[in-house]
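For this view, one protein chain was removed and the others were kept in their places.
Moving on to chain A:
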Amino acid sequence: MSYPTLYNTVKNSRFLYGLLKPVASWYTNAAGYRQLGMRYDDIIAEESTTVQKALERIPQNEYDQRTLRLRNAYQLSTQNIILPRDKWIKPEEDIRYLFPYVEQVAVEEAEREAFEAAKVIRK
């Protein structure tokens, strides 16, 4: 799940942040998932062992709410409608409830890989 990112560079620079934040916000809104009542972490592709494992780790109530959001969004999508404006997910409600777990699992997988390839040198 790790890929090259300029996230921290942008976040730490006031100039870049001020420049890119409006663009980013516009893009997120244009993506349209919030209009279907979903959070960003609901649309992470879950067809990978890493995300599957992360999904096993989130608290049960988070998991249930996720399922509910996905079902509602699917229903809206088949009806070709979006939610009324007051029911859209607000930016502050768009919480990354899954991503920390995905990162944790990814770190563990990388660690396992590293151990599988390790050579033992005794002092």
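Operating definition for what follows: contacts are C-beta pairs under 8 Å (C-beta built on N, C-alpha and C of every residue); 3 or more make two chains touch, one makes a residue touch a chain; residues count from 1.
We adopt the following convention: contacts and distances are computed from a predicted model.
Engineer: When one chain of this assembly is omitted, its UniProt record names it as which of these: "Elongator complex protein 6", "LANO_0H15082g1_1", "Cytochrome b-c1 complex subunit 2, mitochondrial" or "Molybdopterin synthase sulfur carrier subunit"?
Structural biologist: Result for the unshown chain: "Cytochrome b-c1 complex subunit 2, mitochondrial".
Engineer: For chain A, which residues touch the unseen chain?
Structural biologist: On the chain A side, contact with the omitted chain comes from 56-59, 108, 111-112, 115, 118, 120.
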